[in-house]
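Can you keep this structure in mind? I'll have questions shortly.
Missing here: one protein chain of the complex. Every other protein chain is in place.
Moving on to chain A:
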Amino acid sequence: MPVFKTPFNGYSVKFSPFYESRLAVATAQNFGILGNGRLHVLSLPPAPSSPLTELISFDTADGIYDLAWSESHDSLLVAAVADGSVKLYDTALAPAQNPLRSLQEHTREVHSVDYNPTRRDSFITASWDDTIKLWTLDRPASIRTFKEHVYCVYSAAWNPRHTDVFASASGDCTVRIWDVREPGSTMIIPGHDFEILCCDWNKYDDCIIATASVDKSIKVWDVRSSRAPISVLNGHGYAVRKVKFSPHHRNLMVSCSYDMSVCMWDFMVEDALVGRYDHHTEFAVGVDLSVLVDGLMASTGWDELVYVWQHGTDPRAP
């Protein structure tokens, strides 16, 4: 299975929505504590036994915590940087001509960026300064700032069906649902007793959302009856860092955790854990499922490795 060794610690990996064989990795030096960052754009080889090849990479002064591919332009990427800036890159241009934009508004680290998959013109960034900002590619300043959380916002995710709705997960232990047409949040879900590190919407049921927390569990909620979760998924040994619903199967999702594993879950069955991959040797911090290829998944971690494999196979197989 294709592997890539990054010089810095991996933080996030995302498949391109335009090219099946393309993905990007966000990395940060010195575990993201203090150091430079690098954004790699990689290409899958035609044969699974060959390694991943790097198409282009971009260096930043501070670590990159997350990235998002543009849904409108096949070569544009947005990077969430630890110095509070949001940078726009064009992979069709040389590194010397990049970045195209550097948007400095957040006052603390930007931890997450998500591109609107239905409107395709806007994206949201979540930051440790307790706010979420809404941006479009053509404007030099943010359109709106959403300030309600009382602690770091770790993740923000657009609803895959409702173009104006998104959710945010924060260290204040709540998940908030927002509508960009409304002045404030429309729902508050006090989901866990500990920090919530990630949230993601179900791609087939627009009212279902999953939350991943420091309490090692993943909870699946229906926003129509949000007082109690539909399902609680236990099995990770440490904090769950990311969760992502499958674009191909209604009930499947993947998660990665500080217990160094990547897990696949089916939240509608009793024994929810349907797959477990222990290929990383340090915290597994980034995971993604390809929208274009069913079952294709990628992960990265603090062990400076990026793996791409098909669900059901061994990521470390040669």
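In this section, a residue touches a chain if its C-beta (ideal position, glycine included) is under 8 Å from a C-beta of that chain, and two chains touch if they have at least 3 such contacts; residues count from 1.
Assume contacts and distances are computed from a predicted model.
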| item | value |
| --- | --- |
| Chain left out of the displayed complex - its UniProt protein name, from "M-phase phosphoprotein 6", "Peroxisomal membrane protein PEX14", "Importin subunit alpha" or "histone acetyltransferase" | "Peroxisomal membrane protein PEX14" |
| Touching residue (missing chain; options A:2, A:99 or A:315) | A:99 |
| Selected residue (touches chain absent from view) among A:84, A:247, A:286 or A:315 | A:247 |
| Selected from A:185, A:211, A:255 or A:299 as touching the chain missing from the view | A:185 |
| Contact footprint on chain A, counting only the chain that is left out | 17-18, 29-31, 33-36, 58-61, 71-76, 81, 87-88, 90, 92, 96-102, 117-120, 137-138, 150, 159-163, 165, 172-174, 177, 179, 184-188, 190, 193-194, 203-208, 214-217, 222-224, 226-227, 230, 234-239, 247-248, 258-259, 268, 273, 282-283, 291-292, 302 |
